[in-house]
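Please read through the structure below; I'll follow up with questions.
A selection of the complex's chains, in situ.
Here the chain labels run A and B in written order, and each chain numbers its own residues starting at 1.
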Amino acid sequence: MHLVKKIEIIANSFELSKILDGLDHAGVHGHAVIRNVSGKGLRGDSTEDLDMTMLDNVYIIAFCMPEQIKPVIEHIRPLLNKFGGTCYISDVMEIRSVKCIASL
Amino acid sequence: MDASLIVSNILNPPILFFFLGMTAVLVKSDLEIPAPVPKLFSLYLLLSIGFKGGVELVKSGVTQEVILTILAAMLMACFVPLYTFFILRLKLDTYDAAAIAATYGSISAVTFITASAFLSELGMAFDGYMVAALALMESPAIIVGLILVNLFTADQGDRDFSWSEVLKEAFLNSSVFLLVGSLLIGVLTGEHGWEVLSPFTQSMFYGVLTFFLLDMGLVAARRLKDLQKTGAFLISFAILIPILNAGIGLLLAKLIGMSQGNALLFAVLSASASYIAVPAAMRLTVPEANPSLYVSTALAVTFPFNIIVGIPLYLYGINLLWG
């Protein structure tokens, strides 16, 4: 077991490909995406209800090395600034496994 | 006459199921159409209408009439966002004004489909190439909206999106793509394709539309509460501008000599506002604009207005102009 970081991003599904590209450029190549997430966002003081019925959110999870967090933030923050969405980071322990599928 | 048209329109299953959906939200029933079903139904409707349009287009051929209709469609799609932008600027900032203008310049396929179902029931003919007009009117407003934002805001230079991305969004979004693709397949397979596919695309069509409008009723009613924030100006806009656009559309239709059925569809296209493709594009390219303004007015005011009052109203106009 060793320490890694968990990145959670909730954003509009339209931004999904941009965000995954951003993660990729920051060196985080693994991710999992859950679609059809509904929700309600909050910005600053005012409550804005943007639950656009047809524009659903996605929930992106990516586990990465602690040292990858800085580049990730650099790549993701401009997207969040532009389009909205939230990003959170936490500590988790990875259970290492050696998958026997021969890498190509 | 007008009232009897409205009543005969309202007493149709699709409209009544739309009301049923709205009622469900208002009385807080837990009725809901689960997540990918409405999406499936909208893909089905686009595929069916596109395919049918293609099959009929190949029958009619590309006549002068077709070309005139398509030119008129393009004209409306560019003119509407331009003139409404300046009306909207009276009360709103450039971003919101441009986004709403683009929304009303584009079209709602479901409104078109509801109108065509209404025509079928009245036994009024319309041509397959109106589907081509439908497809062509979806995208231009997105481009016009962006040009307006670029012209009238300080940060002209530094909007950081590529035009290629915008054009992709405008012309390759899933509804335009599926509609145009199905139309082409209709053209390619013609009468033979129709024979094999119509048991699917035709016989379930009305039923799927009915089911879909049930969901639209739910969605529109959930949006109603947004209207408080929207204000009286936008609500009036969302009712008066469609009527005005339909009027302009009808005059243009009369001018180029469309049939009555086609004219109704053209009026409906002019009057309708996009609540899927344009909002998606605007969110991407004008994130400064407030989605609840452009989605809610299009979805909770203009859409119900058009399918309930608008369609029979515009038909009444046709009776006056053509009759």
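Here is the rule we go by: a residue touches a chain if its C-beta (ideal position, glycine included) is under 8 Å from a C-beta of that chain, and two chains touch if they have at least 3 such contacts.
Keep in mind that this is a model prediction, so the values were computed, not measured.
Chemist: Let me make sure I understand: only one instance per chain type is drawn. What is the full copy number of each type in the complex?
Modeler: A x3, B x3
The working rule: only the chains that are shown with their structure count from here on.
Chemist: Could you state the distance in Å from the CA-based centre of chain A to that of chain B?
Modeler: Between these chains, centre-to-centre, one finds 34 Å.
Chemist: For chain B, which residues are in contact with chain A within the complex?
Modeler: The contact residues of chain B facing chain A are 35-36, 160, 219, 222-223, 226, 275-276, 279-280, 283-284, 287, 290-292, 295, 299.
Chemist: Please output the residues of chain A touching chain B within their complex, sorted ascending.
Modeler: Of all residues in chain A, those touching chain B are 12, 14, 36, 48-50, 52-55, 82-84.
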